[in-house]
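Have a look at the structure below before the remarks.
Removed from the display is one protein chain of the complex; every other protein chain stays in position.
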Amino acid sequence: MDVDSSQTRMVDVLLANQEKLLARWAEILLASDAGQGTAEETRQELAEIFGALQRSMSDADESAQGELRAMLAELSRSRARRGATPTQTAISVFALKDAVYELVASAAELVPEFLVFSRMVDDLGLFTFQTYAAAREQVIADQAEAMLELSTPVVRLWDGIIAVPLIGTLDSARTQLVMEKMLDALVTEGAEHAVIDITGVPTVDTEVAQHLLKTVMAARLLGAECTISGIRPQIAHTIVSLGIEFGDIATKATLADALGHALKQSGLKVGPA
Amino acid sequence: MDELPIVSGDDVVRVRQQVRQAAAAARLSLVDQTKLVTAASELARNALIHGGGGAAKVEAATSATGRRGIRVTFSDTGPGISDIDLALTDGWTTGDGLGLGLSGARRLVDEFELTSKPGEGTCVVVAKWSR
Partner (left out) sequence: MDRVPILKIEGILFVSIQVDLQDDTVLQLQEDLADELSATGAHGVIIDITAVEIVDSFIGRMLTTIGSISRMFDAETVLVGMRPAVAITLTELGLSLRGVRTALNAEKGLRLLAARDG
């Protein structure tokens, strides 16, 4: 955004009426419920933004722009922490337009400049909204990752037999994590058998089946065999009707059945003491 | 970043090593490094065998969402690809990893862009970002 020569008069107006505008801006905010915190805090916040705004309008320097954005990003974050909605924060920024308009309403020659100014303030308000959205996205992503880690345990069932109980949907991100953890465990344990339990997987469609196939394929490349357990009646029905073929991969109803199968494959037998 | 020529089998190995170094420097996870280097190997080999020789450029880059990563560009002045859709057909379900290896390489990276015209050579740009 260049410094328009047509903005110089606006800049003068802002400079000349700084105290009045700030007071009016704060007043509008505190009157609506878009204001947060004490009156003093609000006035302080607005004064800082006002200063940065003036500097970015009169300065062709990129750093003033950057400073203003950084301040607005911080405003967005601190407001969000205090429980404000992003709309409230954006409205706080838009309120400056009202304060300035009251001043210049009678001056017809300032109208074109005011329009440019108004659009600029709109952009700034929207920017605070964007910052809020981006921050929420990051929180969601972080939580999703933490949950993924927690819900992908790998346990040692017996010598040479590990189990991976899956809880929740099996998407490609989860599949990657499962493969990594399972394969590392196979190497560390020197295990040749893995039981993948899908009791906790709500639905099995063609995509989930492909993820399971991939996981088994990866284990086989290492020299380990997999058994899939936790096949519930509805799942079996869905798999058959979708025409999904598990080929030569053993599937069992329960983890116990799968353990028995894996023990047998290992050449072990369970009998009375 | 410098351009690496791809005119012999040794060059393919060199491209792998360069990509590996860059990927490690960009803090990609081990699995992601392996995937990127393997994709680079496929594409470098393509440039050599199907493209009659070409070059690769490895550079550190940042994704649109601000994540660190690596971008590798492969170019050759070979015969080009006439049916791009066919060349990129996903061969995973047939379990067949042969052919141009383009669809396979695409699955290994986060970004994949191919431009080619018969008689004008081929250019493939791939990128992988840290998580």
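Order as written gives the chain letters A and B; numbering starts at 1 within each chain.
Note that a contact is a pair of C-beta atoms (placed from the backbone, for glycine too) under 8 Å apart; a residue touches a chain by one contact, two chains touch by 3 or more.
It should be emphasised that the depicted structure is a prediction, and the values quoted were computed from it without experimental measurement.
Across B:41, B:77, B:115 or B:130, the residue that sits in touch with the chain not pictured is B:41. Among the residues A:15, A:134, A:147 or A:222, only A:222 touches the chain that is left out of the figure.
Only one residue from A:83, A:190 or A:233 touches the chain missing from this view: A:190.
The chain not shown here touches chain A at positions 176, 179-180, 183-184, 186-187, 190, 192, 214, 217-224.
Residues of chain B in contact with the chain left out of this view: 9-10, 12-13, 16-17, 20, 30-31, 33-35, 37-38, 41-42, 45, 91-98, 101, 104, 107-108.
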